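All protein chains but one are shown in place.
Up next, chain A:
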Amino acid sequence: MAAEDDGKEYRWETGYEKTWEAIKEDDDGLLDGSVAEIIQKAKRKRMLERKSNARLGMMRHIFVVIDLSECMADQDLKPTRQICTIKLLNAFIEEFFDQNPISQMGIIVMKNKRAEKVSDLTGTAKKHIKALHQVESMPCGGEPSLQNALEMAMRSLKMLPSHASREILIILGSLTTCDPGDINQTINELKEHVIQCSLISLAGEVHICKALAKATGGQFGVVLDDAHFKDLLLLHVEPPPAAAKLEPALIKMGFPHHVTGAVGQSKDAPMLAICMCHLDVPSECKLSAGGYFCPQCNSKYCELPVECKACGLTLASAPHLARSYHHLFPVAPFAELPFNAGDKNDPCYSCQRSYSASKDKNIYKCGRCLQIFCVDCDIFVHETLHMCPGCASHPSTTSQLK
């Protein structure tokens, strides 16, 4: 079926592959070196695929749908599918809000043919981590209903303004879904509202899952083991390309500055007050004088980023926006050059490691500043630092904007 769909064959239909020949022993008879090389190659390949200057959906609104049907109690992922999923999601949420600080997330669980919202769309990671903690102790049972969950997520997502990028990420353990109506209709509606649906299946490929992902422009993946599961999840940390229907807009945003609480020192000093973010949770209410004050309506918050509950203004600070800039201005991939041990080579420009013939098969050259880097720095610069140290060392190449 897949072959008809996208021209790709199933793995078992492809030609005979001698996969073991890719792994070679090094001089000491060890495999570590070549395995590490394969991993590095895969990382680089993913890096090269990333296009620069693509329009991205930066203001993301994502619903994570977690399956809690009886299949999630299976023990093929250790200790159980449920606990493994929750553990990886914890890491995912941290990473997601680290990279997309002005985005929002919500969590829905599917069990007993129902969908249940455990946390609403908000931009604070803590709430979701807490909600996940609850999910961890929930018993798994019944069948999931894909349609109910999609409908529930769609009800919230379709109300968002037109510049927001909308996504649903479903983690499905079951091979079946128990739906009240025609799911194809729901898929069409999702398409209409430009909601991207991605699925990660813990069990296997199911036609409806793949069709859903394909129709809405999402990704579909089946996990091999927990490491692969993590990889698949972390792919969703990167903001997706913006859908064509997404209307760009200028969004009004507030940048409050922090007022430290020194009560009664001057007339302007803020009065003791309870922050707006914890009003509904009386146990966590803290009376304080300091905080962030909305520049429009003067409501107080103890954390940023947040959407003002009184006037709806998005409140953020400059570093929050800066955290997302690297998605928009990525470092161009370095060129791969073969390393000749005979040549006289300077050490790696940034980490000062001298190249050795056994460890370095290739060295990497930045196309702008022409400095040479080792493979570790190449990956570090592109995955973490997001800035070429060579380019940043010369006035002519410093600015990334040009």
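Methods note: a contact is a pair of C-beta atoms (placed from the backbone, for glycine too) under 8 Å apart; a residue touches a chain by one contact, two chains touch by 3 or more; residues count from 1.
By definition in this document, contacts and distances are computed from a predicted model.
Enquirer: Between "AP complex subunit sigma", "LSM complex subunit LSm2", "General transcription factor IIH subunit 3" or "Two-component response regulator", choose the name on the UniProt record of the chain that's been left out.
Expert: Going by its UniProt entry, the chain not pictured is "General transcription factor IIH subunit 3".
Enquirer: Quick one: say which of A:I39, A:A91 or A:I251 touches the chain that got left out.
Expert: From the options A:I39, A:A91 or A:I251, the contact with the absent chain belongs to A:I251.
Enquirer: Using the touch definition from the top, which of A:L272, A:A322, A:A335 or A:A357 touches the missing chain?
Expert: A:A322
Enquirer: Over the whole complex, note the residues of chain A touching the chain we left out.
Expert: 55-56, 58-59, 121, 155-156, 159-164, 242, 247-258, 260, 295-296, 307, 312-313, 316-319, 321-326, 328-329, 346-354, 376-377, 380-381, 384-395, 398-401
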